[in-house]
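Only one structure is covered here, and it is reproduced in the block below.
Of the protein chains in this complex, one is absent; all others appear in place.
Chain IDs A, B and C follow the sequence of writing; residue 1 opens each chain.
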Amino acid sequence: MERTILAIGDIIGKPGMRALFAMLPKMKKTYKADLTIVNGENASDGFGLTPELADTIFQSGADVITSGNHIWQQREIYRYLDEQPMMLRPANYPSGNPGHGSCIFNAGGIRLAVLNLQGRYGMWPIDCPFKKANELLRKVKSEADAVIVDFHAENPQEKEALAYHLDGKITALFGTHTHIQTADQRVLPSGTGFITDIGSTGPDQSIIGFDANIGIQRHLTDLPLRNEVSENSAVVSALVVRFDEQSPLTTTEIFPVREAAGF
Amino acid sequence: MERTILAIGDIIGKPGMRALFAMLPKMKKTYKADLTIVNGENASDGFGLTPELADTIFQSGADVITSGNHIWQQREIYRYLDEQPMMLRPANYPSGNPGHGSCIFNAGGIRLAVLNLQGRYGMWPIDCPFKKANELLRKVKSEADAVIVDFHAENPQEKEALAYHLDGKITALFGTHTHIQTADQRVLPSGTGFITDIGSTGPDQSIIGFDANIGIQRHLTDLPLRNEVSENSAVVSALVVRFDEQSPLTTTEIFPVREAAGF
Amino acid sequence: MERTILAIGDIIGKPGMRALFAMLPKMKKTYKADLTIVNGENASDGFGLTPELADTIFQSGADVITSGNHIWQQREIYRYLDEQPMMLRPANYPSGNPGHGSCIFNAGGIRLAVLNLQGRYGMWPIDCPFKKANELLRKVKSEADAVIVDFHAENPQEKEALAYHLDGKITALFGTHTHIQTADQRVLPSGTGFITDIGSTGPDQSIIGFDANIGIQRHLTDLPLRNEVSENSAVVSALVVRFDEQSPLTTTEIFPVREAAGF
Partner (left out) sequence: MERTILAIGDIIGKPGMRALFAMLPKMKKTYKADLTIVNGENASDGFGLTPELADTIFQSGADVITSGNHIWQQREIYRYLDEQPMMLRPANYPSGNPGHGSCIFNAGGIRLAVLNLQGRYGMWPIDCPFKKANELLRKVKSEADAVIVDFHAENPQEKEALAYHLDGKITALFGTHTHIQTADQRVLPSGTGFITDIGSTGPDQSIIGFDANIGIQRHLTDLPLRNEVSENSAVVSALVVRFDEQSPLTTTEIFPVREAAGF
């Protein structure tokens, strides 16, 4: 029996939240999603996530929320990270930090592990995502059938390196964080599905979701102007991954999706 | 009359050169290219470009060769940069450096300016690409009808910022350098075509064109292992941009292409 | 006749302001300063400078205030940057930005040019400090006798490179920004005095002026904790440069100073 994972890229502020709410139910139906993952690290006006917004994301249809470097910016989420098992932050932050970076979702008889990891190149140096991935895989091996990884990272080389390192041991690895969808989706030699980045869910005409004029001015003046979420109409960026439940570590189909919300 | 620009992403070593030679003639025909641009900065085993390889790229069908940060690694190309008008290096390197960063190609009555610029975020700090773009546009204004920019840069925000800054003043801006094709091609509000990166022309199963095992080992050991071009079969990554010659600064169609060489 | 320049390193918040106010008058007398330069970029609780604090720094005895990357954080200073000729910001920010990066101070018959430049390695990419230095030197050549440069930069190689580049053309170049005084003061082969960094004027037991416990926690947790100025007792870090007015581009003596405020 074919199983489908639907992953939604970083939600950018109010436009991203509106687009998710309006479009996710239909997309889940269209693609017959068994598991829906949403990266929520930019939902709170571009910087972090609050418990209220996380609740709304779950109500919109997410089964699991993943995140990334921005998750620490709204401190009110820290307790939620501890208490909500399906709310993840990158697993390779130091142990002792609030929250956790993996969970297992039961989808009609199949157990799907979701791991959230973060890169270190061009980012803050945290614990090694390669070693943390190995450690988590040992842990979920007996508890899950399929494994999907949200690798929140800046550097394409690091993303491809982790994907090849895990090839054959996980169902699929997708990147988040750059907010730019890539077109390099493929199945790696040992069966793992991969894409460098699934892009963001937010304003289309923008600089990674933020107002283009502010971004231009920042480059022209080198002044520390703060990003503001663009008010242009939004696009949902997503990824569809399919596999057969008889062979849950082999991706049979993987393709990115971009759907305009029209508002 | 519709005009078409075909741009080919960074050629990676021998696999990239072979794929280009085998496939470019057909692709030019398929897409009816009036102008073909090839980024050659990684043709020499992944690091730079030699005069011999540049000649081969022109013989394969390129009208203009662009480049980027790696162009300085093979010193034998320096004189060629000075002497070949259709061979570009990023224009915003310091004046006094070998070579030049813009040219005008005459395609059956239409004059097409090609500008090559380089980003500074996550890269070596050179002169400002925004100011250099303004300066070059003033210069080519009266000499060219259409203008296309190869912006060789790492950071997606910088790429989008320059594209919006030039929106309406150029035909299209495409990114190179990351070696990963993006899926965010679009026409900006004032008519300029844009894509963050057109990807690379080289081994498909690889880490940005290089051997995946070496890359994995480097991440696991943090040793300074040198990249080697992968020997896997190659893909040509490209971009097609179309406009009407009556309105040469308005992109009517823009789409990326990935074609497997099969060897 | 011997002339003396006294330069005071980055003022860190209230402890730095208090130490400056208490100690600068005596230090000016002790070292017989003809010109006193104070870097004020961190005076406003560690982040930027306000007009009121700038006025206080001048009242404490500064002839010229220099700054750096933090100067843009308090927007109320922008107009002051335009209006106060002896208040500098790095000259190699884009033209069009508020303020200016050089001035000439007349000290009893000798004309002393002060230039403020900023580095680009490990920092935000702005205009080239080497080219901007060349340009400013051409400008002040006929207007000044001695020239002193505050090069606000992170990377030691960039600091030494600019110093050697200007050796023989300026009286002295000192670094600021790292907040750590270096012990490498020397006279370069053609007579220019140099030190990599003069250090900061602020709390001694601290992490670059900020609370050590917060800094430790940030490294242990990788959470985005905000720096707060330490409340420990302060040290004034300074540099003394001497030259003979018959040969104003030749440093005869250069030495750093660290004096504890005792509170």
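Throughout what follows, contacts are C-beta pairs under 8 Å (C-beta built on N, C-alpha and C of every residue); 3 or more make two chains touch, one makes a residue touch a chain.
Quick caveat, the model's predicted, so the values are computed rather than measured.
Student: Based on the whole complex, identify which of C:A22, C:M86, C:I110 or C:A212 touches the chain you can't see.
Tutor: Per the contact definition at the top, the residue touching the missing chain is C:A212.
Student: For the full complex, which residue in C:E2, C:E135, C:D184 or C:E231 touches the chain that was left out?
Tutor: In the complete complex, the chain left out is touched by residue C:D184.
Student: Mind listing the subunit C residues that contact the chain we can't see here?
Tutor: Considering the whole complex, subunit C reaches the absent chain at 122, 130, 156-158, 160-162, 164-165, 178-184, 186, 188-189, 196, 199, 204-208, 212-213, 215-216, 218-220, 256, 258.
Student: Footprint of the hidden chain on subunit A, which residues?
Tutor: Listed in rising order, the touching residues are 94, 120-121, 125, 127-128, 131.
Student: Under the stated touch rule, tell me which residues of subunit B contact the chain that is not displayed.
Tutor: The list for subunit B reads 72-73, 93-94, 96-97, 124-126, 220-224.
Going forward, only the chains that are shown with their structure count from here on.
Student: Counting shared numbers against all numbers at the contact of subunit A and subunit C, is it over half, same, or under half, different?
Tutor: The interface is built from the same residue numbers on each side, given that over half of them are used by both copies.
Student: How many angstrom lie between the centres of subunit A and subunit B, each centre taken as the mean Cα position?
Tutor: Spacing between the chain centres: roughly 30 Å.
Student: Residues touching two or more other chains, restricted to subunit B: which are they?
Tutor: Expected reply: no residues.
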